[in-house]
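One structure coming up, written as C-alpha cells, with questions to follow.
A single protein chain has been omitted; all remaining protein chains appear in their positions.
Per-chain residue numbering starts at 1, and chain names A and B are given in the order in which the chains are listed.
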Amino acid sequence: MRKSLIAALVAGAGLVAGLGIWAAGNAGGGSGQVKELTIYSGRSEEFIAPFFAQWEQESGIKLNIRYGDSAELAAQILEEGKNSPADLFLSQDAGSLGAVSAAGLFATLPESVGAKIGSQYVASDRSWIGVTGRARVFAYRPGSIEILPSSVSDLTKSEFKNRVGIAPSNASFQAFVTALISEQGEKFAKSWLEEMKKNGAKIFLKNSAIVEAIDKGEIDLGLVNHYYTWEVSEALGRKIQVENGFFAPGDLGNLINVSGAGVLATSEKFEAATELINFLTSESTQISFVEDTHEYSLITGIKSPEGLPELTEIGSPKVDLVVLEKVQRTQDLLTQVGLL
Amino acid sequence: MKSQNRFGSYGLRALVAGVLILISQPLLYLVIRASEKSGSDIVALLTRQKTFEVLGLTLALLCIVVFINVFLGTAIAAGLHYVRIPYPRALFVATIVPLAIPSYVFTYTWIALIPSLQGLWAAAFILVLSTMPYMLLAVSISFARIDSGLIEVARSLGLSKFAVFTRVILPQVRRSISAGALLSGLYVLSDFGAVSLLNVETLTVSIQNLFKSSYDRSAAAVIGLLLFLAAALFVSLESLVKGRDFESRGAEGFAQRIRRVNNLPLSILTTTVLAFYSLLAVVLPFYVLISRYLQNPSVVAASDLATAALSTISVAAMGAFIAFLLSLPLAFLITQGASAFVSISEKVTLMAHALPGVVVGLALVSFGSRLGPLYQSVFLLAFAYAVLFLAKSVASTSAALALVSPQLKEVAATLGKSKSSVTMQVVFPIALPNLALGVLLVFLTAMKELPATLMLRPTGMDTLATEIWSFAAISRFNEAAPYALLLVLIAAIPTFILTIPRNAKNEYAKNENEKKVRISQ
Partner (left out) sequence: MTSLSVSHLTVNFGSRTVISDLSFELSQGEIASLLGPSGCGKTTLLRAIAGLIQPTSGAIRFGSQLVGVSSVVLPPHKRGTGYVPQQGALFPHLTVAKNIAFGLDRNSHTKSEIAAITHEMIGLIGMKGMEERLPSQLSGGQQTRVALARALAIKPKLILLDEPFSALDAVLRDELRTEVVGLLRELGSTAILVTHDREEALVSSDRVILMRDGKVAQNGTPEEVYEAPISPEIAASTGDVLILPAQQSNTGATFFPLSREGAGSAGSETGYVVIRPEEIRVSTNADAGAEGTLIHIDYYGHDAMLTVSVAQSATPIRARVAGPADFTVGQKVYLQHLGPVRYFSRQ
C-alpha cells in the first residue's frame, strides 16, 4: 500500500513537472529564422481562422493565436506590459487599439505597411492600421416603418415610441455614444439617451438579439452593426425579415468603426508581423473579407458587401477614431441615465 | 494534547505560511494596483452612487441565495434522508448533478427558455440551482454520520419525530449547514457567468466592466478589494453563527440504516419537490442543450471536441492535484487542534476563495508574465485553479484526515513509527478514499472555470469552457451546444462518484457476508 502511494505521488509530481516543462518549451521562440508568431485576436476564431490559416501556408510561419474579447485582450496586454508574449494584436474595435497605443506598447509602422488603407482608418501616429470597416446602421423590418429615420435624433420622437431596440452594454453601441459625446458634447448625448429611454427604447444584451427581435416583430427597428443581419440569418439558417438602413449623410448614427492591427513594440518579429498586416490589408484578402465575413474593406475602390452601399456613399461622420478609446466616460453616462 | 514534536509543528506552520503567501498573491496584486490611484480618487470611486448600488445588489443576492440554500437545502436534504421516497439514490444523484453544469451554461439554457429572464431574482434563482448541490452534499454527509443510537434513545424518551429532527439531528449537522452556506455564499460573490448574462451588476461584474471599459485596472482593483472586504465580513459572520465544534468522533461513530419516516403526505411533498428541482436544474437545461443543437446541427470536428476535452481534463486534474498538495499543511495543522493560527489561516483561505476568476487571472497575468516560459503554461493555469479552489481542497482534505481516529495515530507511535511514518502508513491509507473525493470536487470545479482560463491558457489551447464561450460570443449557440453537452457529461462522472454513499464501517470488509456476522465466541 505504501509503495503504491509513493509511486502515485512521484508519478503525479513527474507528470506535473513534465507537462509544465513541455508547455514551457513550446512557448519559447528562437532567434534567426522566424518560425512562429504569437497573435492576440479579438476577432472571433470562426471568422478569422481561415485567413490566418491561409497566411500560415503561404509564409511557412506557424501562428499561435489567442482568441478573446478585444477589450479583455487589450487589458491583458496592458497588464503584461513589456513582458507580453504577443507579437501582433488584432482588435475588433478601435477603442482597444487606442488603449494599447496610449500606453505606448505599439511599434510605429512604416508607410509601406498597409499602404492601401485610407488614411482616416489609420492611427495618426501610425501605431495601428485599420483592417475592416464596421458600419453602424439601423436594422428594420421592411414595411413596418413608413418614413425611415434620417437622424438618430428622430428616434426620440413619438412615432418610434416602444419600437426601437438598443444594446447599451455592447461595445459598438458604446463606441457610437463615445463619438456622440466627442462630437456633440456630453449634454447632448445625455439628453438623447434620456429621451430614448423615455421613448420606450427596449434594451437587449446583444446585437444579434435585436435583429432576432425585429424578425419576430417584437420591435421594428434597432441600432446595430451592419453585418448582424447577415450573421443572424446565417445562424438561423434562413432568410430573415430584416434590412439595413442608413441615416442621412454625416449623421453620427452612421459611424464607421474599424477592426485593426498593431505590432507590439516588444516583439522581436517585427518584419513577420508587418507582413501579416500587409496580407490582411492586401486586395485579395480584403475582397475575401467582404465576401466571407460580410465586412467592409477599407481599401478605396473595393466593392462593398452584398446589398450594402459603398463606404464612401454612406456619408459617415468624420470622427477621429482615437476618441473611441474614452469608453469609461460613456459607461458612466449610460449608468447615470440608467441604461446600464 | 500538546504535540510532542515541537519542531514538526513549527515546520508545518512555516509550510502553511508559505501556502498562504502564494495564494495571497492576487490580493497583493489588488493592493498594488489600487495604490496606483490617488487616495482621493479611491474615495471618490468607493463613494459614488454606482458603487453603493453594486454593493447593495451583491449583498442582497448573497443573503437571498444563502438564506434559501440554508432552509430549502436543509429541508431537501432531510427529505432525501429521512422520508420514505421512491428511488432515493437516483433522486439524490439528480440533485447533485447540477454541479456538473457551469453557471453560464445554466444561464444560457434558461435564457433560451425565457428570453426576458434577467434581474436580481432571476440571478438568485440560477445561483440557488447552482449552489444547492454544495449544501446538499455537505449536509448529507453529516446526516450519514449521525449515530442512530441517539435517535433511538430520543424516540424512546418520547420525542416526536419532528422534535427528534430539530433537537437531536439538526444540532449535529449545524456545522455542515454553515459550511454549505459558506461555500454557497463565496460562490455567489465570485460568480461572473450567471450574473453578467442576467444583467445584474454585482461586484464581480463591476470589476470586469471597469477593466474592460476603462482599461483602468486600478479602479477594478479598488472594487476588487471591496469584494475582498465583503467576503471577509461574510466569513467572519459565518464563524460566529457556526456554533461550537463537536468533537468529530471519527469512523468509530458509524451510522446504521435509519428507518425512514413513513408519512404519505410528507412523502408526496418531498418527492414532488425533489422532482421539481431536478426538472429545473437538470432536465430543462439538458433539453435546451440538445434541442438547440438539433435545431441547427453543425458539423463538429470530433478532433476539436476531443482535443478540447483532453485539455480540459488534464489541466483540471493538474490543478486539483496541486490544490491537494497545497492543502496538506493546513489540513494537518487543523487535525492537530484549534489555535489562533489555524483559525486565521482557514479564514484567509476562505476569503481568497471569494476572489473571482478575473482577479486571479489578472493577478497571475501580471505576476506570471515576468516568469518567462512559465507564463501561459499549463502549469501556471493549473496553479491558478489551485489558488481559486484551495478553500474547497482544505475543507475536504481536513475532513478526510479528521476521520482518522487520533487513537490509531497514538498506537502507531507507540509501535515505533515516527510522525511521518504514521502519516504515510496509517493516516493516508485510511483517509485515501475521502481525500480522493476532495480532489474530485476540485477537479470538477476547475473543469468549468472560464475567466482565468481565457487569460492564462497556453496560446492555442482550448478547454471545453473556452470553446463554449467563443461560440456563444458570436451567438452560435447551436455550435456551442455539443461542447456544453460534452463538458456536462464529462463532469457528471466525478459528480456521480461524489454521491456514492460512504459507509466507513463497511469500507474494509472483504466479504459481504462476513461483515454481517459478528462472531461471538
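Keep in mind that, in the parts below, a residue touches a chain if its C-beta (ideal position, glycine included) is under 8 Å from a C-beta of that chain, and two chains touch if they have at least 3 such contacts.
None of these values were measured; they are calculated from a predicted model.
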{"item": "Omitted chain's touching partners, listed by label", "value": "B"}
{"item": "Of B:395, B:412, B:464 or B:488, the one touching the omitted chain in the full complex", "value": "B:412"}
{"item": "Options B:426, B:456 or B:490, residue touching the unrepresented chain", "value": "B:426"}
{"item": "Positions on chain B contacted by the hidden chain, ascending", "value": "1-2, 4-5, 251-252, 405, 407-408, 410-419, 421, 425-426, 429-430, 505-511, 514-515, 518-521"}
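Here is the rule we use: only the chains that are shown with their structure count from here on.
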{"item": "Chain A and chain B, separation of their C-alpha mean positions in angstrom", "value": "36"}
{"item": "Complex contacts: residues of chain A adjacent to chain B", "value": "1-2, 5-6, 12, 15-16, 19-20, 22-28, 38, 44-47, 64-69, 71-72, 74-76, 78-81, 83-85, 99, 169, 174, 205-206, 208-209, 231-232, 235-237, 327-328, 330-332, 335, 340"}
{"item": "Interfacial residue positions of chain B with respect to chain A in the complex", "value": "50, 115, 197, 199, 201, 209, 211-217, 296, 314, 318, 321-322, 362, 365-366, 369-370, 373-379, 382, 424-425, 428-429, 432, 454-455, 458-460, 470-471, 473-476, 478"}
